[in-house]
Structures are given as C-alpha cells and as structure tokens.
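Attaching a single structure in structure tokens format; questions to follow.
Only one protein chain is missing from this complex, and each of the others stays in its spot.
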Amino acid sequence: MKVFSSSISFESKKENHLIDISIEVEREVRKSKIQEGVIFLFAVGSTCALTTIEFEPGLQKDFPEFLDKIIPAGKYHHDLKWHDGNGHSHVRASLLKPDLFIPFSKGELQTGQWQQIVFIESDNKPRTRKVEIKILGE
Amino acid sequence: MKVFSSSISFESKKENHLIDISIEVEREVRKSKIQEGVIFLFAVGSTCALTTIEFEPGLQKDFPEFLDKIIPAGKYHHDLKWHDGNGHSHVRASLLKPDLFIPFSKGELQTGQWQQIVFIESDNKPRTRKVEIKILGE
Partner (left out) sequence: MKVFSSSISFESKKENHLIDISIEVEREVRKSKIQEGVIFLFAVGSTCALTTIEFEPGLQKDFPEFLDKIIPAGKYHHDLKWHDGNGHSHVRASLLKPDLFIPFSKGELQTGQWQQIVFIESDNKPRTRKVEIKILGE
C-alpha cells in the first residue's frame, strides 16, 4: 500500500464556472504509479465544490441555472456582516461539499464514459484555486 | 494494509427508483476479509447517485418527491441538444454525487440502525447499473 500526495491549481472565472479536471486527475493517477486504488480530491475553500457531470454545453448551463434558482444571490446574514455579497456562494458550496473520490483499476479511472470530474466555482469573482489530492492503493 | 476491488451490478426501474444495496455492501466487506477499514462505493454513470436513508416506504416516496419538486422534468438545455428528455436526471445526479464511503470495524458496517445504503436511479428509463467498490484497511 502506498500514499501519493499531490495537488492541482488553476484560475477560475467568476460564479458558476464549471471546470472539467478529468485529464488532470487521470494524469495524477498515472504519476502515482499506483494501479489499484482510490484518488481523493478536495476543493480548498468555502465557496467552491466538486462533483461529476456529463460535461457538454447544455448541462454546463443547466447545472448553474439550477443553483441560481434554489440558492439565488440576494440577502444573506453573511453579506450583512461581511459585505462581500457572496453569501449564496457559501451556501452552494456547503450543499455540494468539497470532497469527491474516484476509484481506479489498472491505472484507469472507473468513471462512466459520459461522467467527467468538475470543479464548481461558486464565488462571485475569479479565484486562484487548488484541489488537494491523495491517492491510496497498491 | 490491503486493497480489495469489486463491483455490484443490478437492474434499475425508471426514474426515482431507490434500491437498498446494504446487504450487498456488507457481503463485499465480508468477502474482503478486511476487519478495520473503509468501503468506497462509486455509482458509474451521470444519471444516478448514492446516499443513505432510512429505507421505509414513506421516505421511499418522500425523497423522490423532493427531487421532483426542486429539479422537475421539463425544459433543459441538455434536452434541446440531445432530445433524450433526461436533463433533470443529470442535474439530480450531479447534486447528489456518485461517491459514498462507509467505515467498518470488526467486519461490521458502522452505519446506524435505521440508516441503509441506497442507489438512486435518476434516469428516465430502466438501466443496467454498476457500483464500483474498493475496500482499504487491514
């Protein structure tokens, strides 16, 4: 059993930017030389999250529009105190959660063919972001 | 430390079918012969998900009705492009996420007495489904 530690960094655009990180995740699995195991991804920060989605143009609009609908920008206790206008960003991130793991076998991710790994920027301004990575396996 | 790899497959009924996979998950832990560790479950595909629930007839209706309410079938950008009418299925799956882990001790799952492990079919037609499994522990 081995532990491989790594991270990926990138620039996000503002709010509701979905970033497909599947290629980067596959690359980290390859770098680890681990064949059978699990890759653990963790979005650092309280206004972003991770999930999987079929990364096609329609859903890249549908999913953010859903978030806009159930958690609209507006009046939050957080904003009254901190005046950064991103109360909704925090609520969205806490709902979606920052952690996501993907199993892999023979060095290949076991996601479905139409199932990509996405980082969701929920903050109301562009950010430099980091996803911490641990790979456990043999 | 050991790694045990496995999977379970089953047929789902259409949309909003909740399938209790607790027995199958327990069986995989037993087969692994690992006593202390974590079982990692991953629903393959972009229109299904995993969570835990008290698996009784009332909640088997309540949870899908909640999903129908906040993410109704209808007009999605995804559907305009692909015409398969399952845009809402994708949004539900991305919200609920495909990954779930359960810790275990002395070979027994550490879930609560009223906390079963469920697969949620969100697609609008029956599917053959697979949950990929990795168990890490000793």
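Here the chain labels run A and B in written order, and each chain numbers its own residues starting at 1.
In this text, a contact is a pair of C-beta atoms (placed from the backbone, for glycine too) under 8 Å apart; a residue touches a chain by one contact, two chains touch by 3 or more.
On a predicted model such as this, the values are computed, not experimentally measured, just so you know.
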item: Touch with the omitted chain, as defined above, among B:I8, B:V38 or B:A73; value: B:V38
item: Subunit A, residues in touch with the chain not shown (by the definition above); value: 1-3, 5, 40, 42, 44-46, 70-71, 76-82, 87, 90-91, 93-95, 97-99, 101, 132-134, 136
item: Contact footprint on subunit B, counting only the chain that is left out; value: 1, 36-38, 51-54, 56-59, 61-63, 66, 70, 95-97, 100-103, 105, 110-112, 114-115, 118, 136-138
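As a working rule, only the chains that are shown with their structure count from here on.
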item: Intercentroid distance (Cα basis), subunit B paired with subunit A, Å; value: 19
